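Then we have chain A:
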Amino acid sequence: MFIDLLIMLVMAYGFGFLYYGLYRNISARVHGRFGPSLAQSFYDSIKLFTKDTSTDFGWMFFAGPIIMASGAILTVLFIPYFNHGERLVGLSPYGNLIVVLYFMVLGPLGNALGVGSHGNPFGAMGITRGLTRLLGLEMPFYIAVVGLMIANESADIGTIMANQAETYNIIAHPLLFIAAFISFLGFLGKSPFDVVGAPQEVYSGPAVEFGGKFLALALSQSAIFSFAKLLLMVDLFLGGADSLWDLILKTFVLFVASVFVGNVYGRFTTAQSVDFLLKVPTVIAIVGLLFV
Partner candidate 1 sequence: MKNLQKTYEVTQKVERLFEVTVTQTDFWEAVLYISTQTEFNTLSQIACADWIEEEHFLLTYILTTDARDKNLMLKLTLGREYESMPSVMTLFPQAEVMERDLHEMYGIGFEGNETLYDFVLEQWHDLPPLRREFDTLAFVHEHFAFKGGREDNKDVKVEQKRRREEAKKQKALEAAKQEAKKQETEKQETEKPKEPNTHATDAEETQDKKPDTKEAEDGQ
Partner candidate 2 sequence: MQKGFVAYNNEQKSLEAETEGIKNSQTLIQKAMNWFSARSMFVVAYGTGCGAIEMPPVFTSRYDIERLGVVGVATPRQADIMIVSGYCSLKTLRRVIRTYEQMSEPKYVIALGSCTINGGMYWDSYNTIKKLEEYIGVDMYVAGCMPRPEALIEGFVKLQESIRNNTIQPGYVKYREDYAYYQANQEKLLGKETQPVYEEDYAGMNLS
């Protein structure tokens, strides 16, 4: 059991950073350049762990990244990796989709606590933007998830996965998938919803005072968290994975789709993105809900 959890975490960490490296490489090719090596993100995170920290804003500031990281870790532990498998199911038998959704919000809240204590206006602004955006993201995503719960008459991720043995939910409930995918883009923090850390506007937002080890922790948690979100999407809409290769393939396809969208579109303002999220995907999700 414990070893299982450890493997899950290490896999999430590794795949998260690998995908981040891939993201940088694919964008580089879109830009017409060579791009960094695949392992560059690992180097970055290891280097950041060896750096000194020059800031001291009280213990609350230190607690922020830790709460963030624990939110991400708990999320990933409650999502099963494989379809009806014995191994790598983590804590998912003890929890369900609702618990996962709860833990997904924990990260940003922890971030808010930490960032609030350093008093940099850009950080506060970034957090405000993040929470505002979360409002827009959650609505369509929750409606889509509730739709799935109603369709499967269960809130257990394992059951939802098992029920997709014949047709994937992406085919059975395409509208729900579209709504969930749009808000998934936002959850990943890609364009056009990357308002939180926009360097041209709020100076990298919540991370403005994070340097060295805190930034490393923040990067690691974001890598783990991104992989957790990918997993959740795969579990809910693509029928989960039968084998490791299946897992890699499905998460990769989903990931590449999000990368291309992010590379082509610019950034909305906060108001525009919330407006968009509350209008387009929410309406799609509600229409999808009617078909369930």
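On how the list was made: all candidates are chains of the complex that A comes from, given by their letters.
Basically, contacts are C-beta pairs under 8 Å (C-beta built on N, C-alpha and C of every residue); 3 or more make two chains touch, one makes a residue touch a chain; residues count from 1.
Note that the structure is a prediction, hence the values are computed from the model and not measured.
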Query raised in the report: Which one of these touches chain A in the complex: 1 or 2?
Result: 2
Report summary line: The chain A residues in contact with candidate 2 across the complex are 24, 28, 31-37, 40, 43-44, 46-47, 50-55, 199, 203-204, 207-212, 215
